[in-house]
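Our next item is chain A:
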Amino acid sequence: MSTPAIEILGLTKDYPVGFWRKRTRRSLDHLTLEVEQGEVLGFLGPNGAGKTTTLKLLMGLIFPTAGTARIRGRSIDDVGMHRAIGYLPEQPYFYDYLTAHELLDYYARFFGYGAAERRKRVGRFLEMVGLATAADVQLRKFSKGMLQRAGIAQAILHDPQVVFLDEPMSGLDPVGRREVRDIILQLKQQGRTVFFSTHILSDAEMLCDRVAVLVGGKLQGAGAPGDIVSMAVHGMEILFEGRQGRELPRSLAERAVHLGGRYRIEVPEDELYATVEHLRTCEARILSVTPVRPTLEDYFLRLVGREKSQSHAVEVLVR
Partner candidate 1 sequence: MTFGGQSRSLWTAIAFIPILLVAIAALQQRIDAQTSTIAKEQEELLVRSGRVAKNLSLGYDSLLADVYWTRAVQYYGGRVGLPGATFDLLWPLLDVTTTLDSHLMPAYRFGAIFLSEQGEVGAGRPDLAIELVKRGIAANPGEWRLQTDLGFLYYWRVRDYKNAAAAYWQASKNPAAPVWAKLMAARIAQKGGSIETSRMIWSELYESTKDPNVKKIAAQQLLSLKAQDDQAHLDKLAAEYAKRFGHDPASIQDMVAAGLLTGVRRSRRIRLRARARREIAFKSKQSYGHRAARRSRSPLDPQSRRPFARFLVTSRGSRGNENPLQ
Partner candidate 2 sequence: MSALTAVVAINTFREAVRDRVLYNLVLFALVMIGAAILVGQISIGIDRLVIINLGLSAISLFGLVMAVFIGVGLVYKEIEKRTLYSLLAKPIGRQQFLVGKYAGLLLTLAVNTALMTIGLAGALFYVGRPFMRSDLSILVAVYLILLELALVTALALFFSCFSTPMLSTLFTLGIYLTGSFAADLREVGDLTRSPLLKGFMRALYYLLPNFHNFNAIAVAAHGETIPFSLVAQNTLYACAYVTVVLLAAAAVFSRRNLK
């Protein structure tokens, strides 16, 4: 059994709050998590759950109140360990007086590459993230999406074994998101470990080997997306269009949701064929039939709701 790529053991972070900084707010509560090498882990949670805090703790930007963590067997206090990791911060800001090319070249210098090697790498990665044409534009002129791409480039240009991405899809248009997804898949193919936080659940479902859900600083659950969410089918969803001039039967119209010319209806699985027959008699045009499964979102919302009601209860008690 090889060393896990990431080992987090009881990591806790308290922030002092209040005017006299006496009270503390616990933003991360004894997080314990392991990520195997070559795994892609999605770190999920609503805003303020402690995802960014976790990443900052792992990067050594803030210091834990309790607990430790190891990356590739080396403590997070070890600066040399940073040679093998890459990091994309949330809302990346970079030196806006530099061009994209200069920025990557600057960061590349920290890894001891020679001038030729740097040139090669910078060119390659600018190409990969789609910034080759904007290489000589100052970063202050970049859009958010372009900055995000530059951020990804600087995170991986030294071929790190473990890559940490904080909300890599944020600020990107669908094309950009697809590109980032492809990059993550590519990294996975290369055998690298990817740890990324997001609140876009569909991305997590699509990319991750495992997900970990953090709500209110506490780890709610970790496992393969399929494991967390049961695969039981709840019902069937039918999308259809009504034909011109033909009215829908009332039973259907009541239960259907009208969406601009189309209808959507959910029926239990055993009523599926009956409904389809019904629609056939109305000469409705069936667009799609999809099984309805609980998504990560449902799971998620349930967790958040529970957490919210719990914390609410706690607040009431305190008051």
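On how the list was made: all candidates are chains of the complex that A comes from, given by their letters.
As a working rule, a residue touches a chain if its C-beta (ideal position, glycine included) is under 8 Å from a C-beta of that chain, and two chains touch if they have at least 3 such contacts; residues count from 1.
The structure presented is a predicted model; accordingly, all values stated were derived computationally and were not measured.
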Touching partner of chain A in this complex, picked from 1 or 2
2
For a test of understanding, state which residues of chain A touch candidate 2 in their complex under the given definition.
56, 59-63, 79-83, 85-89, 91-95, 97-98, 106-107, 109-112, 151, 154-155, 164
